[in-house]
Structure formats: structure tokens, C-alpha cells
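Note that this complex is displayed minus one protein chain, with the remaining chains in position.
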Amino acid sequence: MSAVTLGKAITQGLRDALAADAKVLVFGEDVGRLGGVFRITDGLQRDFGEDRVFDTPLAESAIIGIAVGLALRGFRAVPEIQFDGFIYPAFEQIVSHVAKYENRSGLPLPITIRVPFGGNIGAIEHHSESPEAYFAHTAGLKVVAPARPSDAYGLLRTAIAGDDPVIFFEPKARYYLKEEMDLPVPPLPLGRARVAREGTAVTVVAYGPMVETALRAAEAAAEEGTSVEVIDLRSLAPLDVETLVTSVRKTHRAVVVHEAPVFCGFGAEVAARLSHDAFDSLEAPVIRLGGLNVPYPPSRFEKLYLPDADRILQAVDESVAYG
Amino acid sequence: MSAVTLGKAITQGLRDALAADAKVLVFGEDVGRLGGVFRITDGLQRDFGEDRVFDTPLAESAIIGIAVGLALRGFRAVPEIQFDGFIYPAFEQIVSHVAKYENRSGLPLPITIRVPFGGNIGAIEHHSESPEAYFAHTAGLKVVAPARPSDAYGLLRTAIAGDDPVIFFEPKARYYLKEEMDLPVPPLPLGRARVAREGTAVTVVAYGPMVETALRAAEAAAEEGTSVEVIDLRSLAPLDVETLVTSVRKTHRAVVVHEAPVFCGFGAEVAARLSHDAFDSLEAPVIRLGGLNVPYPPSRFEKLYLPDADRILQAVDESVAYG
Amino acid sequence: MAEKPLAADGLSPQQLLDLYRKMVIIRRADQEALNLQRQGELGLWGQFLGQEATQVGATVAMESTDWIVPSYREFGMAMCRGIDPGEMLGYFRGLTHGPWDPRRYRFLPFTISVATQVPHAVGFAMGCRLEGSREVVLCVFGDGATSEGDWHEAMNFAGVFQAPVVFLCQNNQWAISVPLRRQTAGSIAERAQGYGFAGVRIDGNDVLAVFSAVRSAADRARRGEGPSLIEAVTYRMGAHTSADDPTRYRLDSDLAPWSSRDPIETYAAWLRSQALLDEGQADSIDAEAEGMAEAMRGKLRRLPLPSPAASLFDRVYHDPPASFLKEREEFEATLEPVE
Partner (left out) sequence: MAEKPLAADGLSPQQLLDLYRKMVIIRRADQEALNLQRQGELGLWGQFLGQEATQVGATVAMESTDWIVPSYREFGMAMCRGIDPGEMLGYFRGLTHGPWDPRRYRFLPFTISVATQVPHAVGFAMGCRLEGSREVVLCVFGDGATSEGDWHEAMNFAGVFQAPVVFLCQNNQWAISVPLRRQTAGSIAERAQGYGFAGVRIDGNDVLAVFSAVRSAADRARRGEGPSLIEAVTYRMGAHTSADDPTRYRLDSDLAPWSSRDPIETYAAWLRSQALLDEGQADSIDAEAEGMAEAMRGKLRRLPLPSPAASLFDRVYHDPPASFLKEREEFEATLEPVE
């Protein structure tokens, strides 16, 4: 066992996928020679050659568009979108084709779109977005957002080996998060949440970068005598409703948290679903926490914009105090 | 008073806006000589000239991009996106600029993006989409979706005269829906829902094309002795939570319906919000109805994909029967 | 048109006649589909009247192992690839989004979203190249498509990666109601140069010119010499689709010069002048076309309504999530309520 960062786990996942299947191709802006602006693809071009790991011109729509063409040709395309905020030029290709092409052709469409996402990195505009709800709402896509290294590795291997398109959101502020593990870990099926911490008083639902924050909040709550259960969704679409409902049947209270703005965010799906499926178990309204309903602010203000452990704690207290 | 269709009310709204302010420009694919594929801009180029009502090349991103430039120059841009399914190429311009440019520049950004949306018209792929949740989730945008002619006129005038960007969704399957009215009606403030039908047993929340369907369901329910209140949201962002909560405080039950897939759709926001704000009033879980979580199907199957009055009635019955 | 020996050189009399035959047949299918739409059998029809030479010439110029990536107006091309026209009409009848197996015919699905298929074609061709295959991709789009960002991005990728792809613009001079001069600054063919590859403007109503331009572009691609752009200038003689009313934006006089340049008539005249087509052959081709039309009509009317659950759910995921299968079950239950 050794301490592996989330970033390195993803690198290893890509490496092992490239080694396992000659049809796997990794491409995007600056992923080749440079090894990616976050160094996630570091060394891959050197080891697998320029045919299998290549830089593309600066054009996100074409990056995804050629991924569709390559997938139809029989390749397993693993394009990278350099930052969350630059996935929007590819939205048409993703919504009209990546999500729908299987439906129209009957062919498999093995595409895993890697997207470093989320804020808290002190960046300028467009580098801290959390666009996951757009994709979760798009039928035909699978959407995952791991929070810890082993899950990142396991989900990535499953995504790349699978025949359906997956939007793979990497919590970039957590690339240095470490976990003791031995790689490779087995591929992890999509669609299974995990109980990241057991508790009895309130369920906190999170994914991606907010899982770590939720765990910190749970730690603090424990010190105050409140037992918080933390669920790491891992996969947004499909959503593991069963694990959620099971937890809320036990705690009777829930808080859902993400970085994206609350309004019509993914937390709305979780809250609506829990409020429906666990209606009789809930002893307090499901509280949603998220970014403010404003454009992502200049970085000096991002800590005020994003949920943090304190806000989660407050919500937990509010939930416990209810009724 | 005379019977005015929704389509004609919008045409008149554009006409009156063009007449009221020389800075208003209407443009898009086929809106000029042809008068739009739905004839909504019929006669406008003839009456206001080719400078103010003009055809553009086939490029949605540029259509919205030049709208930003024109708005910064001081014009009131009213671009049309020909069909819902063709707004995705413009997603980057909308999310990164239309929504955020005021924030970055401090300047007004008077842009009203007209989008005929929704299904039920027997069309081929990409012509029946309901992409409103993508925009409702995008901070910085206002999103409206009228259901009847007078509202369409009133909201459109407000949108065009205002200094903020508005995504204006037109329920294309209802372009021929009629209302007895005298035009012009006064501009209607954004952000106010209306009680389209009063009732006591269940609240049905709808917008755009589904309002008419909900009203038909309410009629049928009345015959069965169930009193349904129908709320027409009119505006999705901002959302008139007060009207919603007031209604549910009265009926204690709610169903929310739209054409878009349920998963992470706008109904999730409504359900999450109601389940939270009216937690103590709700006697049954909020039920969400919508399109299936699959790509919009071939037209022969759209009636099975979309919610209809029957499905609304079933949900109403289920809600009433609950607990 | 009599002085076309060069282009015709490589083709046998039989092949030359077959070009005519194919044009006649696809035109008949186009006309029949229009009738079927008017009779309410189809939700929509997009005529390709006037564009037969481009569709036939280009398809025949490609090898059978090559791939075609179409827009939505390439029904004629699909027929030339052997896809059953009656089956295909299922698309326009609203029965299915994908009536044929793209791998079997090496013909990808129709793409409605203008220009978005162009990067698919380039990616596919990049894949061919990576595999060291000799397959080439023919990518087809309209004049309007060249205004979209995807078109440009794909051109540039094709140039950078030297993808074995032939770009064929069916410049029919209209994008719905917008004429070329309001659509396109500069020239479509000339744009190729800016991407570092060859671009030519040819007479899209001349089937032999199309054949020869596409064939030599495909040959170059096959030899590893990269992409080419061919702008085939033709004319959309009909409406944009059955939902369109061109009288609102187009004058009869706009059409007139093109009526006299009908691709089938001019080619027939040339074949006759070369004694490659006689009355008997023409009649038997017409009869064949008639038979095809009847078969197509019959096939369309007999197309079964696919099972709703299968249509809606079975081609969304290859590996459907459990929750999705549950939704499928729930859906099926609503169709046949359990007593």
C-alpha cells in the first residue's frame, strides 16, 4: 500500500486502459507533449506514441466530434476537455450526438469525456465551473464524479471499457488528495453510491470535491455530538436512489451539497427524489446547499460563493433542530 | 375583443417592439424574406426594412455572438433560434457570455433569444426538445415560457424592453392556441406565476405547452369531482415561489409537469422547493411528470413519451389518494 | 456536353448507362416520396430534385469499402449504396431514427443538425488512417453547412491530421430561404486552400464531372495525400422540405435557367449522342424505376410499427443501468395495465 493522489490514480487509470486495449485513444488540448495542464496525461504520449495520445487543435466541438467518429470506427475515445468552462463549445456535439448517436445508429459509442471541474483553485473566469447538471439532465449520457483516488481509478476503467458515453468529472481541487491503496483496484460499476461515513442523525449527500468538505463537516459535527452520515454519490447518472433512501430512512434528515448554483442544480434532483421516495421518513425538509445563483465570482470571493464545512454544519444543525 | 393566436400575439409583440424603439433588431435564420419557418416574423422585414429584420447565415453561435456585440453597441437584439434542438451550438455564447457579460462589463445586455420549443408536432429529430432546464440553471439568465397569447405578448414586450438577457421559450405546438383579447395588452413583469384555474384538492404546476394539457386534465378531474388548481409559471427564472407555496398551503398536494425528461429537469427545482418551503403543508409527496429519460423518440412514439392529460389525471388521483 | 471524353474515359458503356439508370431511379423515388408525404404517409419529405447527378456521381466514385457520412438530403446516395428506400422512409414516417445498419452499408445515419456530421467524418477518417486501412470517407453537406463552426473545425482537423476524407458540398444555392450570397462570404471551394488542401468547384449537374472529381479526390486520400474539398454547384429545384413554401422567397425566374440544365436530361442527351442509350433501354429503366416506386410504396405501407418499449428504450445504452431498466418496465406497465 502506498499513498496515491487522485491525479496519479487517474493517470494510472489512463495508462492501464491504454495498455489493456490498443483501441483506446487519449487526445485533447495539450495532453500530448505537455502531459496536460494538470499533468494527468503525463508520460502517456512518450509511452504509447503520438498515434494513441495526441494533441489536437484548439476546438472543443471538433474534439468531441472526432471522438464520435473514432468511436463509430471502433476506437475507445478518451478526449479531455481542458477545463469545465470550455466544455460549452462542445455542447451541441455532446447533447445531439454523444448522447443520441447510439439511439440513432444502434452502434456502441465508447467515449469517455474527461473534464476537470469545480472551483476553489483561485483561478480566473471559466476555470471553476460545475456544469454537471446540464449533462445529468441529458438522456443518453452517464455522468460520474469520483471523490477519492480509488474510485477515480475504478470508475475510469469501467467508463473506458464500457460501450456507452460517459462524462467523467474530475474534482480538480482534489487532484492532490491522497489515499492509501494498491493499484490497480478492480473496475467499479457505475451507478453505485457509497456511504463515506456512517451516521445516524442527518444524511449529507455530496459528490466530487464536496465529499471531502462534507467529511470534514461530519468530523466537526461528531465533536459537537451530532452523528452525520455522508453519502458519496460517485455517479450522478444513473443515480443510486436506493442507497440514498436507505440512509434517509435511518436518519430522517438530509442535506445535499454541491458547488454548482442551487437553482435547478443536481441537488434539486436529489432533494426532489428523496422528498418523494422517502416522504414518510423525512422529519425535516431536505436542505440544498450550493454555489450562489450568480456567475462564478472573482477568485477572492470564491470561498464566499462555495459551500464550505461551516455552511454544511449550519445546515446539519438546522436540519436536526427542525420540527 | 377578437380571437388572437399565440403565434400572432408574438408577431404583434415583435412588431410593436420594433415600432416602439428604433434600436430593436430582429434576426436569425430565415426570419426575413420567409418570415420564419413558423411565420412568426411574417411581414416584419417588409415593414421595418432589411437593416432591422435580417436573415443571417446558418450559424447559431455567431447569431448569439453578434447579439452580444450588438447589445454592447446599444441595440436591443432579438435573435431567433429556429428550433429548440439548434440552440446547443450557441450554448457557449449563451452560458459564457449572454449570462455573464453584464457581470464582467457592468453594461446592460438587452438580448431576447426567442426559441420555439417542445414537441407534439410530429417532427423529425432535434425539432421537439425542451432544453429550458439548462438555461434555468445558468445564473445570469432570465427564462420565460408563456402558455397563452396575452402572456406571450406581455412577457415579450417586457423582455425586449428590459436590459437583461432573456431566453424566451415559445410553445410551438400552441402557436395556434387562441385567446379573446385586445392587443396591445400591457407589458407583464417577469417572475410572476398565475393561477390559471382555481382548485382546492391538488396543485398542478406547469408552463409553456403543458399548461393547456393541465387545464384539460383539471377539467376532466372536475367532472370526477376533484378540484385541481393549475399554476402557469410563465417565468422559470426568476421563479415565483410565493404563488406556488400559497397554492400548496391550500391544496396540500402538488404535481409538476413538463415535456423535458424528469431527471434533473425543471420539475426537480419546483418539487425540491415545494418540498422544502411547504414541508409542513404537504400531505403527499410532490409528483413529477415529464418526458421519459430517453432521447426524444421518433414522432410516432412522442405521445407515449410526453405527459398527457391522462397521465396528469393519474398523478392527481395518486396524490389525492396518498396517505 | 458532348465534349466529355476524358471524364468518361475510365468508364465502360455499361457503367455510363448505369449512372443514368441510377439518376432516373432516385428521381422516381424522390417524386414518389413527395407524393407519399402529400398523402399523409410521411411526416416530412426533403426533395433532392435537381441534385441527382451529384448524388449518383459521388457515390459511384467511391469504392464499396469506403464510407459515406451524409447530411439529410442524401436519400439518393443511400439508395445507390443499396439501402432499401421503403425501409428508409420509416425515418420520414416517424417510425425510427435509424432505419438501416450503418456498418452494413458503410453509410452513417442522416444528420439533421447542420454540419455536425463533418467532424464525425473526420474522426472516422482519422481512425481509418490510424489503422493503416485504405478506406476513405466521403462527407456530404450543403452550402449552408459551410457557415457553421463545426464545418471549419473539421476542415482544420482534416488538414492537420491529413485525414483520408473527401468533403463534398452539394451547393444547391439555398439554405431554406437564404440564398448563397447572403450565406457565404467568398467562395466555398476556395476555402480549402486556407486549410492547405485542394478545393475545386465543379458542375454538380454533370454526373461525369462529379464522378471524376470525387474519384480523383478519393484516390489522393487513399494514397495518403490528405483531404480535398469539392464544391458541386447544383440547384435545389424543389422546396426545402414539404414544410416549406419557396414561393415566398424565390421567383420562378430564378428557377428557369436551371430547368434547362436538368442533370438527367442533359446526360441522357449526351448518352444518346454517343449511342450509349436507346429508346428501349430508356423505357426499361423507366419501368424499373416504376417498379421500384411501387415496391417502395408497398414497403412503406407495410412497415410494422415497432414495439414502443423497444423503440424508446432499447437503443439508448448498450449497458443499460438497472434504474433505466426499471423505468422501461414501468413504461411497459403503463401500456398494458395489469388488472
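By written order: A, B and C. Residues from 1 in each chain.
Following the convention adopted for this analysis, a residue touches a chain if its C-beta (ideal position, glycine included) is under 8 Å from a C-beta of that chain, and two chains touch if they have at least 3 such contacts.
Predicted, not measured: the structure shown is a model, and the values here were computed from it.
Student: Name every displayed chain that the left-out chain is in contact with.
Tutor: For the complete complex, the undisplayed chain touches A, B, C.
Student: Sort through B:Q12, B:Q45, B:Q82 or B:S96 and give me the one touching the missing partner chain.
Tutor: B:S96
Student: Out of C:F92, C:F197, C:F211 or C:Y249, point to the residue that touches the absent chain in the complete complex.
Tutor: C:F197
Student: For a quick check of understanding: of C:T96, C:S147 or C:S212, which residue touches the chain that isn't displayed?
Tutor: That would be C:S147, which touches the missing chain.
Student: Of C:Q183, C:N205, C:S242 or C:S311, which sits in contact with the chain we cannot see?
Tutor: That would be C:Q183, which touches the missing chain.
Student: I'm checking contacts with the chain that's been left out. Which of A:D55, A:D163 or A:E318 qualifies?
Tutor: Candidates A:D55, A:D163 or A:E318; residue touching the omitted chain: A:D55.
Student: Quickly run down the residues of chain C that touch the omitted chain.
Tutor: Touching the missing chain: residues 147-153, 155-160, 182-188, 190-197.
Student: Contact with the hidden chain only, please: which chain B residues?
Tutor: On the side of chain B, residues 25, 51, 56-57, 59, 61-62, 64-75, 77, 89, 92-93, 96-97, 100-109, 139-140, 142, 162-164, 190-191, 238-239, 241 touch the unshown chain.
Student: Please identify, in ascending order, the residues of chain A that touch the omitted chain?
Tutor: The list for chain A reads 29-30, 32-35, 37, 55, 57-59, 61-62, 85-86, 88-89, 122-127, 292-295, 297-301, 304-305.
Here, only the chains that are shown with their structure count from here on.
Student: Of the chain pairs A-C and B-C, which one is connected by the greater count of C-beta contacts?
Tutor: Spelling it out, more C-beta pairs touch across A-C than across the other pair.
Student: Compute the centre of every chain as the mean of its C-alpha atoms, then state which one is farthest from the centre of chain A.
Tutor: That would be chain C.
Student: Please work out the Cα centroid separation of chain A and chain B, and write it as a whole number of Å.
Tutor: About 30 Å, centre to centre.
Student: Return the distance between the CA-based centres of chain A and chain C, expressed in whole Å.
Tutor: About 40 Å, centre to centre.
Student: Report, in whole Å, the distance between the mean C-alpha point of chain B and the mean C-alpha point of chain C.
Tutor: A distance of 36 Å separates the two centres.
Student: Quick check: what residues of chain B touch more than one other chain, meaning two or more?
Tutor: Within chain B, the residues that touch at least two other chains are 61, 85, 88-89, 125-126, 292-295.
Student: Going by the contact rule already set, what residues in chain C reach two or more other chains?
Tutor: Only 97, 113, 116, 149-150, 316, 324 qualify.
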